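Note that this complex is displayed minus one protein chain, with the remaining chains in position.
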Amino acid sequence: MTTSETLRADGRTPDQLRDITITRGWSKQAEGSALIEFGNTRVLCTASLTPGVPRWLKGEGTGWVTAEYAMLPRATNTRNSRESVKGKIGGRTHEISRLIGRSLRAIIDTKALGENTIVLDCDVLQADGGTRTAAITGAYVALADAIAYAKENKLIAKNAQPLVDTVSAISVGIIDGIPMLDLPYVEDVRAETDMNVVVTGSGKFVEVQGTAEGAPFDRDELNALLDLALIGTTQLTQIQRETLGL
Amino acid sequence: MTTSETLRADGRTPDQLRDITITRGWSKQAEGSALIEFGNTRVLCTASLTPGVPRWLKGEGTGWVTAEYAMLPRATNTRNSRESVKGKIGGRTHEISRLIGRSLRAIIDTKALGENTIVLDCDVLQADGGTRTAAITGAYVALADAIAYAKENKLIAKNAQPLVDTVSAISVGIIDGIPMLDLPYVEDVRAETDMNVVVTGSGKFVEVQGTAEGAPFDRDELNALLDLALIGTTQLTQIQRETLGL
Amino acid sequence: MTTSETLRADGRTPDQLRDITITRGWSKQAEGSALIEFGNTRVLCTASLTPGVPRWLKGEGTGWVTAEYAMLPRATNTRNSRESVKGKIGGRTHEISRLIGRSLRAIIDTKALGENTIVLDCDVLQADGGTRTAAITGAYVALADAIAYAKENKLIAKNAQPLVDTVSAISVGIIDGIPMLDLPYVEDVRAETDMNVVVTGSGKFVEVQGTAEGAPFDRDELNALLDLALIGTTQLTQIQRETLGL
Amino acid sequence: MTTSETLRADGRTPDQLRDITITRGWSKQAEGSALIEFGNTRVLCTASLTPGVPRWLKGEGTGWVTAEYAMLPRATNTRNSRESVKGKIGGRTHEISRLIGRSLRAIIDTKALGENTIVLDCDVLQADGGTRTAAITGAYVALADAIAYAKENKLIAKNAQPLVDTVSAISVGIIDGIPMLDLPYVEDVRAETDMNVVVTGSGKFVEVQGTAEGAPFDRDELNALLDLALIGTTQLTQIQRETLGL
Amino acid sequence: MTTSETLRADGRTPDQLRDITITRGWSKQAEGSALIEFGNTRVLCTASLTPGVPRWLKGEGTGWVTAEYAMLPRATNTRNSRESVKGKIGGRTHEISRLIGRSLRAIIDTKALGENTIVLDCDVLQADGGTRTAAITGAYVALADAIAYAKENKLIAKNAQPLVDTVSAISVGIIDGIPMLDLPYVEDVRAETDMNVVVTGSGKFVEVQGTAEGAPFDRDELNALLDLALIGTTQLTQIQRETLGL
Partner (left out) sequence: MTTSETLRADGRTPDQLRDITITRGWSKQAEGSALIEFGNTRVLCTASLTPGVPRWLKGEGTGWVTAEYAMLPRATNTRNSRESVKGKIGGRTHEISRLIGRSLRAIIDTKALGENTIVLDCDVLQADGGTRTAAITGAYVALADAIAYAKENKLIAKNAQPLVDTVSAISVGIIDGIPMLDLPYVEDVRAETDMNVVVTGSGKFVEVQGTAEGAPFDRDELNALLDLALIGTTQLTQIQRETLGL
């Protein structure tokens, strides 16, 4: 008989998230911040709000939200060279930074934000799979607090509603033919198919990025992964709401 | 009464591809090449085959397939600065290069390829939407010819089968609530949801990348887009097979 | 007896150009464009016209013409790394870009151009010797069409004459002691002396760049090469005029 | 009457350290690690040990210790651009990385280390003055644990003594004519003279870096600052020893 | 019996400077310049004065003084790669440039300088130890002449006093237990402790940078080095004054 203990190294059932912890306000410097943990994955998310927008947006009356993702050199099991020392940013870093930015912009009304810029920095302090999904989920909390800060400090009108929804993200994958939720590194490297799904609090998709790492996948597998992802994001949404006291 | 002519500026029905042309062997220099056109989008795909593999793969007995995507500065309606002049590659370029590489590797048996490296260069000579999907579709043809070349020149055993399937890609999107196939630039910028789908000749998914550009999308919309994409890739597969005389 | 067939691999006489083809308006995006072919050498030249000039020219009432030359990674027989990936432009690229810019500026009256900037992008799609001379010759056609476009669109006064002459260029070299015109790659690598000559339609020199690749050359050899070059540029001027319907 | 409360914003006496906390083993990935806090300054120090040495040291039978310092973009009160995004490392970052490396090498017997390399990464998660001195003090703890790890894993002989002493560092400065210990940011910007002092556990100097920010300083002021620094490093040494259970 | 000849390869006593030569006005182009020689170390210092200040200082009514240090590739015994070719500036170069800038700013009243910028370029033409101290000492002369030039040309008011003191620098070190002044390269590499001291004409410290290259140093050694440094800077101050005719 196969028990869930033998299925996953950490004893979880296929549809179970790792322990999720969000430490709101971890940074004393940023307008909003959260240290988010998905098991051993730890990402520090800060939201930096500045009045004004980039030149190409000036005078449009809308704000701007963007994100930068990075990993400390020893976040992973073996040390990686620093991108600053190499003098260039790798493709993976670029790709994830862009994904985080798009995901957060999907739930922002930039008109309501006014001519303010929010930069979300997501720095992976420790990596054990799912860093991009943890980053999106934590960045939402930092963003929400930065917007609250902006209202308190009258950078945004009291009754403006720049946040039109919440957003969270989770990874899912097929390992030995079984769809599983929230993959740690050991599972991630074995997954035949790997999918990152970004979902709003109201249950709609912002991003669906499925990749056949091993064999191509069919429509049924795709559907099973999406079902699983929604189980995860529903719980993450709940944790975000509790963290923010909504 | 709304007719299909009024729906799309170029008069196509929602599920219709643009004119697709593949000029096989456009380059006299490369081991495999194709100039592919999706309407006004023109991408030159070359496959460069070299014996040997990168250092980190040496002695593993497997080959390597990778891709680089780029756009000429005046491929687009207004000129973009050259990435070589700026001294760095943008995030979008990185992201698409990685997507093309993963897509082609999905249908390659690297063991059967032996210790050979194939670099797929996809240079957009003229851009009118769908450049990444044209690149993947054209790169397959270049790749197939480079492998044929390798067999003729005994770099790969006569009976080796490095190509386990074919692969093609198409963009789909929702515009004014209507799912549409193969978006040119004018439609792409208006799409609420935008999806690039990479599919094998046997109809399985290699990549599904859906992004809510405007509003988040629900499960039904996702399904409608996938249906449409498969209509397109089925036809592209047919064109690829005809081009290669399979 | 030595016949011309044995002199040159492609059967040309020493003073004969390769087949020259200019496809005017190859690009649907640029204000002016030409795909130029010198035998197997193919260069896509686009001219991008933008109102306004660089900061250091503002308010002078004069325009600006500049050029960028580049080669696709697999334009050549073996693949070269992309300069964008290396993060820097090589000396050869710089040198040729500057040569093309100077050559075109020599036949432009920048006062008559008004405060407009024209960037000439010359991208080598396939290389078989003489890429810089093909680039200059094709860039002239693209430039002429961009200026015609500017007049039609009233960016330049109808009666302004920014083009004061035409310009074309050809390579010549000494191989086994014999001066030859328009060297393909196989001849170029064997040349003792190599010269690129840029000449106006009226037969005056814009650039003369002679280099002793093998042995230094004397005055007689220099003169023989210049004579040969003028035979070539006279014909190129004629082809340019026919292409433009002058 | 002036009390100590009015002297320093945080109520400390001039010769008092801020609260010092060292969380040993903060990282699950690195061979040695410490999250060190000097008041609100928080630096994550990891020590990555790899068998082998850089090429220029090969075959010498000695090891290598080096350090990299960096700051998260929002460690400070206003956001700084990432050095990876800018594509180059700033002078201050270089300077501090070199200082940390020299400081740790001063207490290492590289012969006893054998042909192993240890990279100390000191990433400032939150900055409030004294980040370089916190980094040195924390890096020592990470280094000691990495060496212990190397012994356990037989990368270094059980009886080898690569660590010949301990090392810690503190900042001192003169503010309104009064020498003060361990400056937070608000004091640092006001200091006329600013000094960073690196001291071994046995009380000898490894580095003395005094800089006149406002007015040049005389010999008496220099002596007063050194006296104060030694008070601080004596306490830091004690905290390091307790943390490591020595 | 040990004589001074055997102590130092060049026969100097421990407290003796090398031959110091300052060629004022070496450059015909710069507003101020000096070729300074400390024995075989030769540094060309130029001061470039431009009206106006960097953007971040505009409207403050103060000037700006900054410095750049560099070494010719063959200034040293074996050739180093050019930093321009490598595409990045090394840590040592950054560190010394910053040190020179701080040292000169310490004796400048930027208010009296008015909104003018002075860039001090210190290029090492030949290196034999002490290049940074020679650079600071020579840069002072170039700076003084640039300020004189500014007064003559009415860029600064005739009675303004931007220079509040003079500044010079010297290296000291402990070799075989003996403190020595002004180390050439052969001594520098053997020094257990190495210190660079920047001192004003009035004898106050601007920078004290002591580094234990071999063994950590104690308070007595530190004091002996400072005593020696002041002997050197007193003489350098005298030479500067004579050079400038003060």
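To keep things simple, chains are lettered A, B, C, D and E as they appear, and every chain counts its residues starting from 1.
We adopt the following convention: contacts are C-beta pairs under 8 Å (C-beta built on N, C-alpha and C of every residue); 3 or more make two chains touch, one makes a residue touch a chain.
Computed from a prediction, not measured in an experiment: that's the story for all the values here.
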Visible chains in contact with the missing one: C, E
Selected from E:57, E:119 or E:148 as touching the chain missing from the view: E:119
Candidates E:58, E:74 or E:241 - the one touching the absent chain: E:74
Of E:23, E:48 or E:62, the residue in touch with the unshown chain: E:48
Residues of chain C (touch criterion as defined above) contacting the omitted chain: 88-92, 94-95, 97-98, 102, 106, 165, 195, 200, 202-212, 215-219, 222, 226
Footprint left on chain E by the chain that the document does not show: 27-30, 33, 40, 44, 46, 48, 50, 68, 70, 72-79, 82-89, 93, 119, 121, 123, 125-128
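In the analysis below, only the chains that are shown with their structure count from here on.
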Mutual neighbours - chains that touch chain D and chain E alike: none
Chain A and chain C, separation of their C-alpha mean positions in angstrom: 51
Inter-chain centre distance, chain B versus chain C - centres from mean C-alpha coordinates, in Å: 33
Shared-contact residues (touching 2 or more other chains) in chain E: 87-88
Chain contact graph, described as a line, ring, star, complete graph or other shape: line
All chain pairs that touch each other: A-B, A-D, B-C, D-E
